[in-house]
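Of the protein chains in this complex, all but one are displayed in their positions.
So, chain A:
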(Lines give C-alpha, C1' and ligand atoms only; values in the text may rest on other atoms or scores of the structure.)
Protein backbone atom coordinates (compact mmCIF):
# COMPACT_ATOMS: atom_id res chain seq x y z
CA UNK A 1 0.00 0.00 0.00
CA UNK A 2 2.61 2.52 1.07
CA UNK A 3 4.96 1.44 -1.71
CA UNK A 4 2.25 2.07 -4.26
CA UNK A 5 1.68 5.52 -2.90
CA UNK A 6 5.35 6.32 -3.17
CA UNK A 7 5.43 5.17 -6.75
CA UNK A 8 2.36 7.20 -7.49
CA UNK A 9 4.25 10.33 -6.59
CA UNK A 10 6.85 9.52 -9.18
CA UNK A 11 4.26 8.82 -11.76
CA UNK A 12 2.62 12.14 -11.08
CA UNK A 13 5.96 13.91 -11.40
CA UNK A 14 6.60 12.37 -14.75
CA UNK A 15 3.17 13.29 -15.97
CA UNK A 16 3.63 16.86 -14.83
CA UNK A 17 6.96 17.17 -16.62
CA UNK A 18 5.49 15.85 -19.82
CA UNK A 19 2.61 18.20 -19.59
CA UNK A 20 4.84 21.18 -18.80
CA UNK A 21 7.14 20.60 -21.68
CA UNK A 22 4.29 20.04 -24.09
CA UNK A 23 2.58 23.22 -23.02
CA UNK A 24 5.80 25.21 -23.38
CA UNK A 25 6.30 23.81 -26.85
CA UNK A 26 2.78 24.78 -27.75
CA UNK A 27 3.11 28.25 -26.27
CA UNK A 28 6.35 28.85 -28.10
CA UNK A 29 4.58 28.67 -31.43
CA UNK A 30 2.96 32.06 -30.80
CA UNK A 31 5.18 35.11 -31.01
CA UNK A 32 3.25 37.04 -28.38
CA UNK A 33 4.02 34.46 -25.70
CA UNK A 34 7.72 34.36 -26.23
CA UNK A 35 8.72 37.33 -24.15
CA UNK A 36 6.73 36.09 -21.19
CA UNK A 37 8.28 32.68 -21.53
CA UNK A 38 11.73 34.18 -21.63
CA UNK A 39 11.11 36.31 -18.60
CA UNK A 40 9.81 33.29 -16.74
CA UNK A 41 13.22 31.67 -17.19
CA UNK A 42 12.13 28.98 -19.57
CA UNK A 43 15.60 28.51 -20.96
CA UNK A 44 17.19 27.05 -17.85
CA UNK A 45 14.16 24.84 -17.19
CA UNK A 46 14.25 23.43 -20.68
CA UNK A 47 17.94 22.87 -20.40
CA UNK A 48 17.49 20.54 -17.47
CA UNK A 49 14.61 18.83 -19.21
CA UNK A 50 16.88 18.10 -22.16
CA UNK A 51 18.69 15.69 -19.84
CA UNK A 52 15.48 14.01 -18.74
CA UNK A 53 15.26 10.24 -18.47
CA UNK A 54 12.16 10.01 -20.62
CA UNK A 55 12.87 10.32 -24.35
CA UNK A 56 9.63 12.03 -25.23
CA UNK A 57 10.30 14.76 -22.70
CA UNK A 58 13.76 15.27 -24.12
CA UNK A 59 12.38 15.51 -27.62
CA UNK A 60 9.67 17.92 -26.68
CA UNK A 61 12.11 20.08 -24.75
CA UNK A 62 14.37 20.23 -27.80
CA UNK A 63 11.39 21.16 -29.93
CA UNK A 64 10.42 23.95 -27.56
CA UNK A 65 14.00 25.23 -27.55
CA UNK A 66 14.06 25.20 -31.31
CA UNK A 67 10.88 27.21 -31.53
CA UNK A 68 12.20 29.74 -29.04
CA UNK A 69 15.51 30.08 -30.86
CA UNK A 70 13.69 30.39 -34.14
CA UNK A 71 11.95 33.49 -32.91
CA UNK A 72 14.82 35.94 -32.72
CA UNK A 73 18.56 36.13 -32.40
CA UNK A 74 18.55 37.16 -28.74
CA UNK A 75 16.92 33.91 -27.80
CA UNK A 76 19.24 32.03 -30.10
CA UNK A 77 22.14 33.66 -28.35
CA UNK A 78 20.66 32.70 -25.02
CA UNK A 79 20.57 29.09 -26.21
CA UNK A 80 24.23 29.33 -27.10
CA UNK A 81 25.12 30.98 -23.80
CA UNK A 82 23.33 28.33 -21.76
CA UNK A 83 25.74 25.73 -23.14
CA UNK A 84 22.92 23.74 -24.58
CA UNK A 85 24.60 23.11 -27.88
CA UNK A 86 27.29 20.63 -26.77
CA UNK A 87 24.61 18.65 -25.01
CA UNK A 88 22.49 18.59 -28.13
CA UNK A 89 25.37 17.66 -30.36
CA UNK A 90 26.36 14.87 -28.00
CA UNK A 91 22.91 13.38 -27.93
CA UNK A 92 22.35 14.01 -31.64
CA UNK A 93 24.66 11.14 -32.37
CA UNK A 94 23.05 8.62 -30.07
CA UNK A 95 19.35 9.19 -29.73
CA UNK A 96 16.45 8.03 -31.86
CA UNK A 97 15.21 9.70 -35.00
CA UNK A 98 12.63 11.92 -33.34
CA UNK A 99 15.21 13.36 -31.06
CA UNK A 100 17.62 13.82 -33.92
CA UNK A 101 15.02 15.72 -35.82
CA UNK A 102 14.26 17.98 -32.90
CA UNK A 103 17.96 18.58 -32.16
CA UNK A 104 18.69 19.42 -35.77
CA UNK A 105 15.77 21.80 -35.64
CA UNK A 106 17.35 23.60 -32.68
CA UNK A 107 20.68 23.85 -34.49
CA UNK A 108 18.96 25.21 -37.56
CA UNK A 109 17.01 27.75 -35.56
CA UNK A 110 20.14 28.95 -33.79
CA UNK A 111 22.33 29.05 -36.88
CA UNK A 112 20.01 30.96 -39.11
CA UNK A 113 20.34 34.30 -37.38
CA UNK A 114 23.93 35.40 -37.75
CA UNK A 115 27.39 34.20 -38.77
CA UNK A 116 28.55 34.36 -35.15
CA UNK A 117 25.84 31.99 -33.98
CA UNK A 118 26.53 29.65 -36.88
CA UNK A 119 30.20 29.78 -35.94
CA UNK A 120 29.25 28.84 -32.38
CA UNK A 121 27.49 25.76 -33.73
CA UNK A 122 30.50 24.85 -35.81
CA UNK A 123 32.73 25.30 -32.78
CA UNK A 124 30.64 22.77 -30.88
CA UNK A 125 31.55 20.17 -33.48
CA UNK A 126 28.01 19.90 -34.71
CA UNK A 127 29.00 19.58 -38.36
CA UNK A 128 30.33 16.05 -38.06
CA UNK A 129 27.24 14.77 -36.31
CA UNK A 130 24.99 16.58 -38.76
CA UNK A 131 26.84 14.97 -41.63
CA UNK A 132 26.36 11.60 -39.94
CA UNK A 133 22.66 12.43 -39.68
CA UNK A 134 22.66 12.95 -43.45
CA UNK A 135 23.39 9.25 -43.71
CA UNK A 136 20.45 8.35 -41.53
CA UNK A 137 17.79 6.02 -42.80
CA UNK A 138 14.91 8.31 -42.00
CA UNK A 139 14.25 11.02 -44.62
CA UNK A 140 12.93 13.37 -41.96
CA UNK A 141 16.24 13.31 -40.13
CA UNK A 142 18.12 13.83 -43.36
CA UNK A 143 15.94 16.78 -44.18
CA UNK A 144 16.45 18.37 -40.78
CA UNK A 145 20.21 17.87 -40.96
CA UNK A 146 20.43 19.24 -44.49
CA UNK A 147 18.39 22.22 -43.43
CA UNK A 148 20.68 22.92 -40.49
CA UNK A 149 23.74 22.61 -42.74
CA UNK A 150 22.15 24.98 -45.22
CA UNK A 151 21.57 27.62 -42.61
CA UNK A 152 25.13 27.30 -41.40
CA UNK A 153 26.62 27.47 -44.88
CA UNK A 154 24.65 30.40 -46.15
CA UNK A 155 26.37 33.05 -44.05
CA UNK A 156 29.86 33.29 -45.47
CA UNK A 157 32.63 31.49 -47.30
CA UNK A 158 34.45 30.26 -44.18
CA UNK A 159 31.38 28.58 -42.75
CA UNK A 160 30.62 27.06 -46.13
CA UNK A 161 34.16 25.82 -46.32
CA UNK A 162 33.72 24.24 -42.88
CA UNK A 163 30.58 22.48 -44.08
CA UNK A 164 32.39 21.27 -47.18
CA UNK A 165 35.34 20.11 -45.10
CA UNK A 166 32.99 18.06 -42.95
CA UNK A 167 32.17 16.09 -46.11
CA UNK A 168 28.60 17.20 -46.50
CA UNK A 169 28.56 17.77 -50.26
CA UNK A 170 28.59 14.14 -51.52
CA UNK A 171 25.88 13.24 -49.02
CA UNK A 172 23.79 16.21 -50.08
CA UNK A 173 24.15 15.04 -53.66
CA UNK A 174 22.88 11.65 -52.54
CA UNK A 175 19.99 13.36 -50.78
CA UNK A 176 18.99 15.01 -54.06
CA UNK A 177 18.47 11.56 -55.51
CA UNK A 178 16.09 10.48 -52.76
CA UNK A 179 12.44 10.15 -53.71
CA UNK A 180 11.10 12.61 -51.11
CA UNK A 181 10.40 16.00 -52.65
CA UNK A 182 10.96 17.93 -49.42
CA UNK A 183 14.36 16.38 -48.92
CA UNK A 184 15.33 17.09 -52.51
CA UNK A 185 14.27 20.66 -52.08
CA UNK A 186 16.31 21.24 -48.95
CA UNK A 187 19.36 19.46 -50.33
CA UNK A 188 19.25 21.53 -53.52
CA UNK A 189 18.98 24.75 -51.57
CA UNK A 190 21.84 23.66 -49.30
CA UNK A 191 24.02 23.05 -52.36
CA UNK A 192 23.00 26.43 -53.70
CA UNK A 193 23.99 28.14 -50.47
CA UNK A 194 27.32 26.35 -50.41
CA UNK A 195 28.15 27.16 -54.02
CA UNK A 196 27.27 30.82 -53.88
CA UNK A 197 30.30 32.03 -51.98
CA UNK A 198 33.35 31.32 -54.07
CA UNK A 199 34.52 29.54 -57.23
CA UNK A 200 36.34 26.90 -55.17
CA UNK A 201 33.21 25.94 -53.25
CA UNK A 202 31.22 25.83 -56.47
CA UNK A 203 33.94 23.63 -57.92
CA UNK A 204 33.60 21.17 -55.02
CA UNK A 205 29.86 21.01 -55.64
CA UNK A 206 30.50 20.33 -59.30
CA UNK A 207 33.14 17.72 -58.47
CA UNK A 208 30.62 15.86 -56.35
CA UNK A 209 28.57 15.39 -59.53
CA UNK A 210 25.69 17.55 -58.42
CA UNK A 211 25.13 19.30 -61.72
CA UNK A 212 23.96 16.25 -63.66
CA UNK A 213 21.44 15.29 -61.00
CA UNK A 214 20.22 18.85 -60.65
CA UNK A 215 19.85 19.21 -64.40
CA UNK A 216 17.78 16.04 -64.58
CA UNK A 217 15.22 17.43 -62.19
CA UNK A 218 14.49 20.66 -64.01
CA UNK A 219 11.33 19.15 -65.43
CA UNK A 220 10.02 18.13 -62.03
CA UNK A 221 6.42 19.26 -61.58
CA UNK A 222 7.00 20.61 -58.07
CA UNK A 223 7.49 24.37 -58.36
CA UNK A 224 9.44 24.88 -55.15
CA UNK A 225 11.87 22.12 -55.95
CA UNK A 226 12.28 23.58 -59.41
CA UNK A 227 13.17 27.00 -58.14
CA UNK A 228 15.69 25.65 -55.67
CA UNK A 229 17.33 23.60 -58.39
CA UNK A 230 17.51 26.54 -60.77
CA UNK A 231 18.97 28.69 -58.03
CA UNK A 232 21.60 26.03 -57.27
CA UNK A 233 22.57 25.82 -60.94
CA UNK A 234 22.80 29.58 -61.27
CA UNK A 235 24.91 29.85 -58.12
CA UNK A 236 27.28 27.26 -59.54
CA UNK A 237 27.52 28.88 -62.95
CA UNK A 238 27.93 32.45 -61.79
CA UNK A 239 31.56 32.14 -60.79
CA UNK A 240 33.58 31.32 -63.86
CA UNK A 241 33.47 30.33 -67.51
CA UNK A 242 34.48 26.75 -66.75
CA UNK A 243 31.71 26.24 -64.24
CA UNK A 244 29.17 27.80 -66.59
CA UNK A 245 30.33 25.46 -69.31
CA UNK A 246 29.94 22.52 -66.96
CA UNK A 247 26.35 23.56 -66.34
CA UNK A 248 25.70 23.99 -70.05
CA UNK A 249 27.19 20.58 -70.77
CA UNK A 250 24.57 19.02 -68.52
CA UNK A 251 22.19 19.78 -71.39
CA UNK A 252 20.01 22.22 -69.61
CA UNK A 253 19.07 23.90 -72.88
CA UNK A 254 16.32 24.00 -74.09
CA UNK A 255 14.73 22.35 -71.05
CA UNK A 256 15.31 25.41 -68.90
CA UNK A 257 13.30 27.50 -71.30
CA UNK A 258 10.14 25.65 -70.32
CA UNK A 259 10.64 26.96 -66.78
CA UNK A 260 10.29 30.48 -68.17
CA UNK A 261 6.68 29.64 -68.93
CA UNK A 262 5.99 28.37 -65.44
CA UNK A 263 3.16 29.68 -63.31
CA UNK A 264 5.37 30.25 -60.31
CA UNK A 265 7.14 33.62 -60.22
CA UNK A 266 10.19 32.31 -58.41
CA UNK A 267 10.73 29.59 -60.96
CA UNK A 268 10.63 32.18 -63.72
CA UNK A 269 13.00 34.46 -61.89
CA UNK A 270 15.51 31.77 -61.09
CA UNK A 271 15.38 30.39 -64.62
CA UNK A 272 16.16 33.83 -66.04
CA UNK A 273 18.89 34.21 -63.44
CA UNK A 274 20.43 30.93 -64.54
CA UNK A 275 20.38 31.97 -68.19
CA UNK A 276 21.85 35.33 -67.26
CA UNK A 277 24.66 33.78 -65.24
CA UNK A 278 25.54 31.55 -68.17
CA UNK A 279 25.27 34.24 -70.83
CA UNK A 280 27.30 36.85 -69.00
CA UNK A 281 30.63 35.05 -69.21
CA UNK A 282 31.69 34.91 -72.83
CA UNK A 283 30.36 35.71 -76.31
CA UNK A 284 30.42 31.99 -77.11
CA UNK A 285 28.11 31.10 -74.24
CA UNK A 286 25.85 33.98 -75.19
CA UNK A 287 25.82 32.74 -78.73
CA UNK A 288 24.85 29.32 -77.46
CA UNK A 289 21.95 30.80 -75.53
CA UNK A 290 20.87 32.76 -78.59
CA UNK A 291 21.09 29.71 -80.82
CA UNK A 292 18.96 27.74 -78.39
CA UNK A 293 16.27 30.40 -78.69
CA UNK A 294 16.87 31.53 -75.14
CA UNK A 295 16.62 35.21 -75.97
CA UNK A 296 13.13 34.88 -77.40
CA UNK A 297 11.99 32.87 -74.40
CA UNK A 298 13.44 35.40 -71.98
CA UNK A 299 11.80 38.25 -73.84
CA UNK A 300 8.45 36.49 -73.67
CA UNK A 301 9.06 35.88 -69.99
CA UNK A 302 9.77 39.57 -69.42
CA UNK A 303 6.54 40.36 -71.14
CA UNK A 304 4.54 37.97 -69.01
CA UNK A 305 5.59 39.13 -65.54
CA UNK A 306 6.06 42.21 -63.44
CA UNK A 307 8.48 43.69 -60.98
CA UNK A 308 11.58 41.99 -59.70
CA UNK A 309 10.97 38.84 -61.68
CA UNK A 310 11.84 40.79 -64.78
CA UNK A 311 15.18 42.01 -63.54
CA UNK A 312 17.40 39.00 -64.36
CA UNK A 313 15.83 38.73 -67.80
CA UNK A 314 16.52 42.39 -68.53
CA UNK A 315 20.09 42.04 -67.37
CA UNK A 316 20.50 38.92 -69.46
CA UNK A 317 19.49 40.83 -72.59
CA UNK A 318 22.01 43.53 -71.67
CA UNK A 319 24.81 41.01 -71.19
CA UNK A 320 24.07 39.25 -74.46
CA UNK A 321 23.94 42.54 -76.37
CA UNK A 322 27.14 43.79 -74.75
CA UNK A 323 29.23 40.95 -76.10
CA UNK A 324 29.13 41.70 -79.82
CA UNK A 325 27.15 43.52 -82.43
CA UNK A 326 25.84 40.32 -83.98
CA UNK A 327 24.43 39.20 -80.66
CA UNK A 328 22.93 42.64 -80.16
CA UNK A 329 21.38 42.27 -83.59
CA UNK A 330 19.98 38.91 -82.52
CA UNK A 331 18.37 40.58 -79.52
CA UNK A 332 16.90 43.21 -81.81
CA UNK A 333 15.40 40.72 -84.24
CA UNK A 334 14.00 38.75 -81.34
CA UNK A 335 11.90 41.87 -80.63
CA UNK A 336 13.71 42.58 -77.41
CA UNK A 337 13.93 46.34 -77.75
CA UNK A 338 10.19 47.13 -77.61
CA UNK A 339 9.92 44.92 -74.56
CA UNK A 340 12.77 46.70 -72.87
CA UNK A 341 11.35 50.13 -73.58
CA UNK A 342 8.02 48.96 -72.19
CA UNK A 343 9.88 47.91 -69.02
CA UNK A 344 11.61 51.25 -68.94
CA UNK A 345 8.40 53.21 -69.00
CA UNK A 346 6.16 50.89 -67.01
CA UNK A 347 8.20 49.66 -64.10
CA UNK A 348 7.76 51.67 -60.93
CA UNK A 349 11.07 50.76 -59.30
CA UNK A 350 14.26 52.60 -60.09
CA UNK A 351 16.65 49.68 -60.10
CA UNK A 352 14.67 47.84 -62.75
CA UNK A 353 14.49 50.98 -64.84
CA UNK A 354 18.23 51.37 -64.43
CA UNK A 355 18.78 47.82 -65.64
CA UNK A 356 16.53 48.40 -68.64
CA UNK A 357 18.34 51.64 -69.47
CA UNK A 358 21.66 49.86 -69.23
CA UNK A 359 20.47 47.05 -71.48
CA UNK A 360 19.16 49.50 -74.08
CA UNK A 361 22.49 51.33 -74.00
CA UNK A 362 24.32 48.05 -74.58
CA UNK A 363 22.09 47.22 -77.51
CA UNK A 364 22.29 50.63 -79.16
CA UNK A 365 25.96 51.35 -78.85
CA UNK A 366 27.28 49.13 -81.64
CA UNK A 367 26.32 50.55 -85.03
CA UNK A 368 23.93 53.15 -86.46
CA UNK A 369 21.59 50.33 -87.33
CA UNK A 370 21.42 49.20 -83.72
CA UNK A 371 20.96 52.74 -82.51
CA UNK A 372 18.19 53.24 -85.03
CA UNK A 373 16.41 50.13 -83.78
CA UNK A 374 16.49 51.52 -80.27
CA UNK A 375 15.51 55.03 -81.33
CA UNK A 376 12.52 53.82 -83.33
CA UNK A 377 10.87 52.41 -80.21
CA UNK A 378 10.81 55.88 -78.73
CA UNK A 379 13.08 54.89 -75.86
CA UNK A 380 15.29 57.96 -76.08
CA UNK A 381 12.81 60.55 -74.78
CA UNK A 382 11.95 58.22 -71.91
CA UNK A 383 15.62 57.85 -71.08
CA UNK A 384 16.07 61.59 -71.23
CA UNK A 385 13.15 62.21 -68.92
CA UNK A 386 14.51 59.64 -66.48
CA UNK A 387 17.87 61.37 -66.59
CA UNK A 388 16.35 64.79 -66.04
CA UNK A 389 13.86 63.74 -63.39
CA UNK A 390 14.80 64.67 -59.86
CA UNK A 391 12.95 61.68 -58.47
CA UNK A 392 15.17 59.12 -60.12
CA UNK A 393 17.97 57.66 -58.10
CA UNK A 394 21.56 58.56 -58.76
CA UNK A 395 22.31 55.17 -60.24
CA UNK A 396 19.40 55.45 -62.63
CA UNK A 397 20.52 58.91 -63.72
CA UNK A 398 24.05 57.76 -64.37
CA UNK A 399 22.89 54.67 -66.25
CA UNK A 400 20.39 56.52 -68.39
CA UNK A 401 22.89 59.22 -69.20
CA UNK A 402 25.41 56.65 -70.29
CA UNK A 403 22.80 54.85 -72.36
CA UNK A 404 21.71 58.08 -74.06
CA UNK A 405 25.30 58.92 -74.82
CA UNK A 406 26.07 55.47 -76.20
CA UNK A 407 23.03 55.48 -78.41
CA UNK A 408 23.36 59.09 -79.57
CA UNK A 409 26.95 58.65 -80.58
CA UNK A 410 25.87 56.04 -83.09
CA UNK A 411 22.45 57.31 -84.01
CA UNK A 412 21.92 58.70 -87.50
CA UNK A 413 18.17 58.52 -87.42
CA UNK A 414 17.43 62.21 -87.44
CA UNK A 415 13.68 62.26 -86.67
CA UNK A 416 14.50 60.68 -83.32
CA UNK A 417 17.29 63.14 -82.69
CA UNK A 418 15.31 66.25 -83.51
CA UNK A 419 13.32 66.54 -80.26
CA UNK A 420 16.59 66.42 -78.35
CA UNK A 421 17.56 69.79 -79.83
CA UNK A 422 14.76 71.41 -77.89
CA UNK A 423 14.86 69.84 -74.47
CA UNK A 424 18.26 68.31 -73.90
CA UNK A 425 20.77 69.70 -71.42
CA UNK A 426 24.06 70.99 -72.88
CA UNK A 427 26.09 67.90 -72.09
CA UNK A 428 23.77 65.78 -74.21
CA UNK A 429 23.05 68.49 -76.76
CA UNK A 430 26.71 68.32 -77.67
CA UNK A 431 26.31 64.76 -78.93
CA UNK A 432 23.05 65.52 -80.73
CA UNK A 433 24.50 68.48 -82.59
CA UNK A 434 27.58 66.40 -83.30
CA UNK A 435 25.45 63.74 -84.96
CA UNK A 436 23.68 66.38 -87.05
CA UNK A 437 26.99 67.87 -88.08
CA UNK A 438 28.12 64.45 -89.24
CA UNK A 439 25.00 63.56 -91.16
CA UNK A 440 23.89 66.85 -92.75
CA UNK A 441 26.86 67.47 -95.08
CA UNK A 442 26.12 64.20 -96.85
CA UNK A 443 22.37 64.21 -97.05
CA UNK A 444 20.57 66.89 -99.02
CA UNK A 445 17.09 65.74 -98.15
CA UNK A 446 17.92 65.83 -94.49
CA UNK A 447 19.35 69.32 -94.91
CA UNK A 448 16.09 70.53 -96.35
CA UNK A 449 14.07 68.84 -93.66
CA UNK A 450 16.31 70.26 -91.00
CA UNK A 451 15.52 73.78 -92.12
CA UNK A 452 11.79 73.27 -92.52
CA UNK A 453 11.37 71.58 -89.17
CA UNK A 454 13.01 74.51 -87.43
CA UNK A 455 16.11 72.67 -86.41
CA UNK A 456 18.44 75.17 -87.96
CA UNK A 457 16.78 77.98 -86.10
CA UNK A 458 17.19 76.10 -82.87
CA UNK A 459 20.84 75.47 -83.62
CA UNK A 460 21.41 79.19 -84.13
CA UNK A 461 19.90 79.88 -80.75
CA UNK A 462 22.26 77.56 -78.92
CA UNK A 463 24.69 79.44 -76.80
CA UNK A 464 28.12 77.94 -77.24
CA UNK A 465 31.42 79.13 -75.97
CA UNK A 466 33.72 80.04 -78.82
CA UNK A 467 36.31 77.39 -79.41
CA UNK A 468 34.34 74.62 -77.72
CA UNK A 469 33.43 71.36 -79.38
CA UNK A 470 29.82 72.42 -79.55
CA UNK A 471 30.72 75.60 -81.41
CA UNK A 472 32.72 73.59 -83.87
CA UNK A 473 29.77 71.32 -84.54
CA UNK A 474 27.50 74.32 -84.99
CA UNK A 475 29.94 75.87 -87.42
CA UNK A 476 30.10 72.73 -89.46
CA UNK A 477 26.30 72.63 -89.61
CA UNK A 478 26.24 76.27 -90.66
CA UNK A 479 28.74 75.52 -93.38
CA UNK A 480 26.24 73.21 -95.00
CA UNK A 481 23.89 76.10 -95.72
CA UNK A 482 24.15 79.34 -97.68
CA UNK A 483 25.02 82.32 -95.56
CA UNK A 484 21.72 84.14 -96.09
CA UNK A 485 19.76 81.26 -94.66
CA UNK A 486 21.97 81.00 -91.63
CA UNK A 487 21.70 84.69 -91.06
CA UNK A 488 17.97 84.63 -91.63
CA UNK A 489 17.52 82.10 -88.87
CA UNK A 490 19.92 83.77 -86.46
CA UNK A 491 18.21 85.32 -83.47
CA UNK A 492 17.89 89.10 -83.68
CA UNK A 493 18.14 89.19 -87.46
CA UNK A 494 14.77 90.90 -87.84
CA UNK A 495 15.89 93.65 -85.44
CA UNK A 496 18.96 94.36 -87.48
CA UNK A 497 16.84 94.47 -90.61
CA UNK A 498 14.52 97.00 -89.00
CA UNK A 499 17.46 99.03 -87.86
CA UNK A 500 18.66 99.16 -91.42
CA UNK A 501 15.24 100.34 -92.48
CA UNK A 502 15.43 103.11 -89.89
CA UNK A 503 18.86 104.27 -90.88
CA UNK A 504 18.27 104.10 -94.59
CA UNK A 505 18.25 107.43 -96.39
CA UNK A 506 15.96 107.32 -99.40
CA UNK A 507 17.54 108.45 -102.66
CA UNK A 508 14.68 110.68 -103.80
CA UNK A 509 16.59 113.95 -104.31
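Following the convention adopted for this analysis, a contact is a pair of C-beta atoms (placed from the backbone, for glycine too) under 8 Å apart; a residue touches a chain by one contact, two chains touch by 3 or more; residues count from 1.
The definition used in the following text is that contacts and distances are computed from a predicted model.
With the options "Phosphatidylinositol N-acetylglucosaminyltransferase subunit A", "Eukaryotic translation initiation factor 3 subunit K", "SPATA17 isoform 1" or "Ubiquinone biosynthesis monooxygenase COQ6, mitochondrial" in hand, the undepicted chain maps to the protein name "SPATA17 isoform 1" (source: UniProt). Remark: the omitted chain is touched by one listed residue; of A:24, A:295 or A:486 this is A:295. Checked against the full complex, the candidates A:121, A:274, A:330 or A:404 give a single residue touching the omitted chain, namely A:330.
Checked against the full complex, the candidates A:260, A:380, A:404 or A:428 give a single residue touching the omitted chain, namely A:260.
In the complete assembly, the contact with the undisplayed chain comes from A:54, out of A:16, A:40 or A:54. Interface residues of chain A with the unshown chain, by the touch rule above, are 4, 7-8, 10-11, 14, 22, 26, 29, 53-56, 59-60, 63, 95-96, 98, 101-102, 105, 140, 254, 257-258, 260-261, 263, 290-297, 300, 326, 329-330, 333-334.
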